[in-house]
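Heads up, one of the protein chains got dropped from this complex, but the rest are sitting where they should.
Each chain carries a letter (A, B and C) given by its place in the written order, and its residues are counted from 1.
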C-alpha cells in the first residue's frame, strides 16, 4: 500500500514509469492488454487495406498504400516491443491473438468493398485512432508514450492521404462519388464504435484514468471526433448517414445518433462480417510461416555453435 | 501362332474384336497404351480450355465452352471404359498418368493465352484430333471403334464452334484480329506435331496397321490436315506461319514446313511450357479428392452391410 | 418496377455467381463423374442466369442486355446472396453449399413456376427441372459423405458450420422481397424457410451431421449490394474481356 501510494504520487506528478521500475500488477496487466490489443489491431489492420494493394488504380496510389500498410506493420513492431518491456513476449501475444484470448479493434472486421474504402479508412478509421492516441502520448508508461509519439506522427499523415482519396472520389465521376458516399455510409458508425461504449458502462475507467493509462472518456473522444469530422464530410460534399445529426449551440458540438451497440457486441462476439476471415488469415500466415521461423532459428543456433567451436 | 493367324484373318475380313475374345498380348497392350493415352488427353485437355471458362466474354460463349469441356470429360469416361474392357482399371490408368508412366497429347502442354486460343484449339486441335480419329471408327477393337463414333460426332461440333470463335475474332477489332493471328501462330506447328513424327521413324507402325489399330500413316494424316486447314485460314483472312507453304499441283496438296521436332521431343521429355502445371493440376485434383472417393466407398460398404443385416 | 428489376437481378446473379464458382472446378474435380456433374451444374446455372437477367433487362427497359448486366456491373450493383460468392473451399464445402442453396432454390422455383406472372413462371418451370436434379444429386452426396469415413464426416460438418451463418440471408426479406410478395409474383420467404428447414434437417440427419447452433443469419447484405471481399476478385476475372475490349463482339 505504501508502494502503491508512492506509485500513484509519481503518476500524479506527471512522472513516467519505466520498464524496470516497480508497478502494481493491475497496472502491468492492464497495460499489456491495452498495448497488446493496439499492436494486434495494427497487424490485423493490414488486411482490409492489403485487400486493395493489388488493385490500386494508379502506380502512385499503389505506392502510397503499400507504404501505409508497411507503416502499420512497423507500428505493430514498436507496440509489441513496448509490450515486451512488461515481461510478455511477442510470440505469447500472437498466441493469444490466434486463440481469441486477446482482441483487436473491431473495425477491422468490416470488409473493404471499393477503392473508396481506402479513403474512408484513412480518413475515418485513422482519424478515430488518432483521436484515441494523441492523449496517450502523455500516458504514464514511458515506452508506450514514446511509441505513441512516433505512431501519431505517421497516422496523421495517413489520415491526410485517406482524405485525399475521398476528395478525388467525391469530386470524381458519378460512380466514384457513389462509392465515396457508400464508403462513408458503411464506415461512419463502426468508426464511432471505435471509442468504445459509453464510459457509464465501463467498470475499469476510473482506475485507468487515475493511472493515466486512459486520459479521456470514450464519450469525450467520440464527441471530439464527430465535431472534427462532420465539417470534413460537408467539405467533401458527402452526407453523414445520421438523420439526427445537428449542431448544438449550447454544447458547441454536434448532437448525433449512437451507433448500434448490439451490432458492436455481435461483432465482438465473432459475428462481424469478417471476423473469421481476418483471424483465419493471421492464423494461416503464422502456421504457414512456422518452418520459416524454425529455419532461421536453427541457422542461428548452428552459427552460435560454429562460433564457439572456432574460439 | 495358329490363334494368331486366325486373329489376323478376322481382322483382315473386317471383323470386330470384342472384349472377351482371344487377342494377342501385344494387341492388348498396344490398345491399352493408345486408348489410355487418348483418355488421358481428354482429361488433361480440359485444363487449357478450363483456363478461360471463368473469363469467357459472353454468357453464351461461357455455356458453349462449359459444354465442350464437359464433353471432354465424357469422352474420357467412354475411353477409360473401353480401356477397362482390356483388363485395366481406371484407377490404374490414372496412377500411370500421375507417375508419368503414361503420356497424354503434348498439345495440351501449350498455354492458352488469349480468348482466341479457345478458337484455335477448337479449330486446329480438335480438327487434328478428328483427322486422327475418323479412321479409328473403323479400328478393329469393337469398344474402341464405338467410342470413336460417338466422340467424332461431338468433336466435329466442337471444331465448328472453334472456327466460329476464330471467325468472330478475325472479323473483329484490330486487337481481336491480332489475337486470332497470334493464336494461329502459336498453335499451327504444335497441331502438326499432333500426328506424330514421320512414320519412317516409327517402329511399331507396320504391326499396328496390320492390326487396324492404326489406319493411316502420320504423314498422310498430317498432309490431309494441312490441305483442309489452309483454305480455312485463308477464308478467315489469317496467315499460316509458314513461309514455305505453297500449293503443289503434282501432289494435289500443299507443301509445308515440318514442325520443329526437337521442340516436340523436348515437350515430350517434360520441357514444354505447361507440363508441370498440367500434370501438377491433375495430381492435385486426385490427391485432394482422395477423401471424397474414400468417403463414397465407405458409405457404399456401410449400405451393403446394412442391406445384408436387414435381409 | 424497380423492385422487380432488383428482384430479377437477385435470381440471375445467384445463378451467375454460383455458376461461376462451380465452373472453377472444371478439370479439377475429385473424380471424373464429379467433373462432369460440376460442369453440368455450372452450365445449367449460367443458362438460368441468362434467362433471369434477360427478363431483368427487359423489365428495366433501358436497352441493356443480359450480357451487359453480367459483365458491366460492379460489385455494388450485384444482388446475389453472399453464400454463393464465397470461395469454393474443398469439394465438400462446394457440395454442401450447393445443397443448402439448391434446397432453397428448389422451393423458390417451385412456387415461381405457378406465379401469375407468366414470364416468371415460364423461366422458373424451365429451371426447376434442372434444379430438382441438382438438389437430388447434392442431397445424395451430402448423405454419402456425411455418413462416409471419419474424415469425410468431419469435412462435411466443417463445411456446414462454415456456411451456416450465410444461409439466413436467403430468407431475410427486405422491401424488395416484400413488394414482390405483395404483388403476388413471389412467395413469402418465411414459407420457403419452413420447407427449407425441414428438407435440410432431414438430409443432415440422414447424413449424421449436426445442425449448427449458431445464428444462421449472421452474414446478410449481399441482396442489397453489400458483399464479401471475394466478389470483387471474382468479377475482375469474369469481366476482364468485356472491360478491356469495350464494344467488341465475341
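In this text, a contact is a pair of C-beta atoms (placed from the backbone, for glycine too) under 8 Å apart; a residue touches a chain by one contact, two chains touch by 3 or more.
In this text the structure is predicted, and so the values were computed from the model without any measurement.
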Which of the visible chains would the unseen chain be in contact with across the whole complex?
-> A, B, C
Kindly state which of the options A:26, A:100 or A:295 is in contact with the chain not pictured.
-> A:295
Among A:23, A:43 or A:230, which residue is in touch with the absent chain?
-> A:43
Kindly note down the residues of subunit C that lie in touch with the hidden chain.
-> 74, 232-233, 235-237, 239-240, 243-244, 246
Spell out the interface residues on subunit A facing the chain that's missing from view.
-> 43, 46-47, 50, 53-63, 66-67, 69-70, 73-74, 76-77, 80, 90, 115, 165, 168-169, 172-173, 175-176, 281, 284-286, 288-300, 302
Taking the full complex into account, what residues of subunit B touch the chain not shown?
-> 51, 55, 111-114, 175, 178-179, 182, 186, 266, 271, 273-274, 276-277
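Keep in mind that, in the parts below, only the chains that are shown with their structure count from here on.
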If we look at subunit A and subunit C, which chains touch each of them?
-> none
Per-chain C-alpha mean nearest global C-alpha mean belongs to chain C
If you average the CA atoms of subunit B and of subunit C, how many Å lie between those two points?
-> 35
Separation of the C-alpha centres, subunit A versus subunit B, in whole Å, is 57
For subunit B, residue numbers touching 2 or more other chains are none
Flagged in subunit C as touching 2+ other chains are none
